[in-house]
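Quick one: structure below, then a few questions.
Of the protein chains in this complex, all but one are displayed in their positions.
Lettered A, B and C in written order, each chain numbered from 1.
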Amino acid sequence: MSERTRPPVRSDIAWSNAERIVIRGHDLVDDLLGKVDLGDFGFLELFHRLPDESESTVFNAMLVSLAEHGLTPNALAARLTYLGAPESLQGAVAAGLLGLGTTFVGTIEGTARMLQEAPAQETWRSDQAALQQVATRIAEEFVAARRPVPGIGHPIHKPVDPRAERLFGLARDNGLDDSYERLLRAIQAVAQDRLDRELPINVTGAIGSISTTMGLRWQVSRGLGVMARAVGLVGHILEELDQPIAQTVQYDAEKRAVAHMVEGDSHG
Amino acid sequence: MSERTRPPVRSDIAWSNAERIVIRGHDLVDDLLGKVDLGDFGFLELFHRLPDESESTVFNAMLVSLAEHGLTPNALAARLTYLGAPESLQGAVAAGLLGLGTTFVGTIEGTARMLQEAPAQETWRSDQAALQQVATRIAEEFVAARRPVPGIGHPIHKPVDPRAERLFGLARDNGLDDSYERLLRAIQAVAQDRLDRELPINVTGAIGSISTTMGLRWQVSRGLGVMARAVGLVGHILEELDQPIAQTVQYDAEKRAVAHMVEGDSHG
Amino acid sequence: MSERTRPPVRSDIAWSNAERIVIRGHDLVDDLLGKVDLGDFGFLELFHRLPDESESTVFNAMLVSLAEHGLTPNALAARLTYLGAPESLQGAVAAGLLGLGTTFVGTIEGTARMLQEAPAQETWRSDQAALQQVATRIAEEFVAARRPVPGIGHPIHKPVDPRAERLFGLARDNGLDDSYERLLRAIQAVAQDRLDRELPINVTGAIGSISTTMGLRWQVSRGLGVMARAVGLVGHILEELDQPIAQTVQYDAEKRAVAHMVEGDSHG
Partner (left out) sequence: MSERTRPPVRSDIAWSNAERIVIRGHDLVDDLLGKVDLGDFGFLELFHRLPDESESTVFNAMLVSLAEHGLTPNALAARLTYLGAPESLQGAVAAGLLGLGTTFVGTIEGTARMLQEAPAQETWRSDQAALQQVATRIAEEFVAARRPVPGIGHPIHKPVDPRAERLFGLARDNGLDDSYERLLRAIQAVAQDRLDRELPINVTGAIGSISTTMGLRWQVSRGLGVMARAVGLVGHILEELDQPIAQTVQYDAEKRAVAHMVEGDSHG
């Protein structure tokens, strides 16, 4: 990048002086503390305005649906990290968040991208035949490339992922446009037909769809999972502090993993 | 640790089957989605029950007060990381969170620990002279050891940190016991006197105090900052995507930092 | 994954008992300490055997070429993180490593993948016309897709990246096959011609090529950058401890970034 084209250093998020902290135009102390919840604040970060009540309900529900899923790989990574560095709770949570990649929350991003790259001419929003055509083309592209269609399929939650259905219901009940939901369901139907398998729309699919309706760019939709899971991971660290399991898990895994070598040696 | 004393692998946070996800006894789909916000969910993670309305207000306010403070060192670290690895939003946020150590949110922990290690016999809660005595002993220990008293002092927000006052006000208005607030203010007064300096109770001091009142162990109080700042950092990544500044900041810093060597060379 | 197909927990890297630690068949104390250097140990990790002298020279040179490049975005991220969490040197280095993504060391991976996905039938290794054909097809695919050809181009080091030329020279001098170097140079020539621009093979291109010759799978070639830069980042933390700059960089960036808002306020 040449000196000329280098962008200026400018941020519009927040400023402060001795008396005030102002975030996206809202005085933190007078307008936000005691008045908005953490999810609403996340909405403010992403949409640069506070949500109305309906938006708050749906946005918080998306976050809450992602915050906790028990002893997942990332919860386990966080706990193992805490075992080695109990002085750095932030490091343990960071380790857990680092696993929120393409395998898990990346599917929010994949769904959102697939929907956001659907044809710009919007006839499919009002014309069922056009929607069917768009959905078929999208689904068949993934199938032809032998790539999984993002946002559908789940190893456990089938034939439906109850979280997805609940989120779509909340979105509709709160007045959000359902075009992307309909498009995703049409894609799902084609994919199920072509692959001859049960492929429920999963929770990340629903979130990719609803966040697209809300106007969130796919490039940061993974951030919803990051915001939410940070909350859940702190809970895991607290449980690890009270009721530690990381050392036992590690000890058992190690013993099992190297048994073939240690035994070899003990007979050598 | 011998085999015998190794603790069992057990987690009480969540379980799921094909139809349900249950978190601390609450059905995710039926009881939580659409009904609780992300801050309430954080309360559930830390206290194993949902907050009532007052607790929700105060707990969310603590989180919101920590979520965003503009172009801080950790926001900058997150943006610089995103510059190199835009495919890993989670890595950029993790990099930002890693800076939430002793210098910044660690003071929540320090305050909470100081208060939680105050004498167990609770006469100071009801007896002003006892409180004064306890506060004096605590403050003088820090002063004697030339260690900063945690939770007081701020480079910019003085004579008062408006966030701290607002949080204490919310806590009182919502019926929380104010013993720890009174103890912290008494410690502050002694410290200001001994050090002859203006040392406002800062936002992390107020949070260390209020979270102690709520029953949060000091070992995880840093987690409040981690939960909250994860939300803010996603906002910084979104702004970096739309309006990038990391490369300019880095370029300027590097140019300035190595000028003495490059010039030396160019004359060589 | 069904219970049946789940792979066993097995690791072949290392085992230990009270007297010995054995790594890939080598006794750590008797065979490795004092006999191999850290780069050789990295070779052992990746190739499951120790390098001969030639391999050691080339492999270490690749690592050393990546270890340090001054005040890069990742060095700056590490220093900013250390400012907030000086108790966690590991967190600061981790923050720095998190920036080693697609933008920077990811190009090692891109180059390695491009070369490793070149036609399996190996006539191009001995037949100049076949090589030209393969190179043309590869380069034109990238150009047609408007994707940058990995491993070529550099904003500063041109017309040649001296590190790349040195690494290729060392590889040849140490008896490594030069087929992939020739293929990459042919790809470069086509790309320069089609794009009408100077596009030197850069250091990550050379490493992607040489590591492919050595037999390293592209999926982990980014690991060479991670191994190396961890070493350099510790050096930056040491300098930050002795001669801190992070706070000044942050302060200047923040002041500049929010000036338009703070001014607005001061006139309000």
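The working rule: contacts are C-beta pairs under 8 Å (C-beta built on N, C-alpha and C of every residue); 3 or more make two chains touch, one makes a residue touch a chain.
In this text the structure is predicted, and so the values were computed from the model without any measurement.
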Considering the complete complex, of A:Ala130, A:Leu195 or A:Ala257, the missing chain is touched by A:Ala257
Of C:Gly25, C:Pro119 or C:Pro162, the residue that touches the missing chain is C:Pro162
Contact residues on chain C toward the hidden chain run 1, 6-21, 23, 28-29, 32-34, 36-42, 44-46, 56-58, 60-61, 63-65, 67-71, 86, 88-91, 93-95, 97-101, 105, 156-158, 162-163, 166-167, 170, 217, 219-220, 222-228, 230-232, 234-239, 241, 243-245, 247-249, 251-252
Where chain A meets the left-out chain, the residues are 70-74, 76-77, 80-88, 91-92, 94-95, 98-104, 106, 245-247, 249-250, 253-254, 257-258
Those residues of chain B that touch the unshown chain are 1, 9-12, 14-15, 17, 20, 22, 85, 87-88, 90-91, 94, 98, 155, 253, 256-258, 260-262, 265-266
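Here, only the chains that are shown with their structure count from here on.
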Sorted by label, the chains bordering both chain A and chain B are C
Comparing which residue numbers chain A and chain C contribute to their contact, where sharing over half means same and under half means different, the two sides are same
Averaging each chain's Cα atoms, the one nearest the global Cα mean turns out to be A
Chain A and chain B have mean C-alpha positions lying a whole-number Å distance apart equal to 23
Between the Cα centroids of chain B and chain C the separation in whole angstrom comes to 36
Averaging C-alpha coordinates per chain, one finds the centres of chain A and chain C separated by a number of Å equal to 29
Shared-interface residues of chain A (touching two or more other chains) are 1, 9-12, 14-15, 17, 20, 88, 90-91, 94, 98
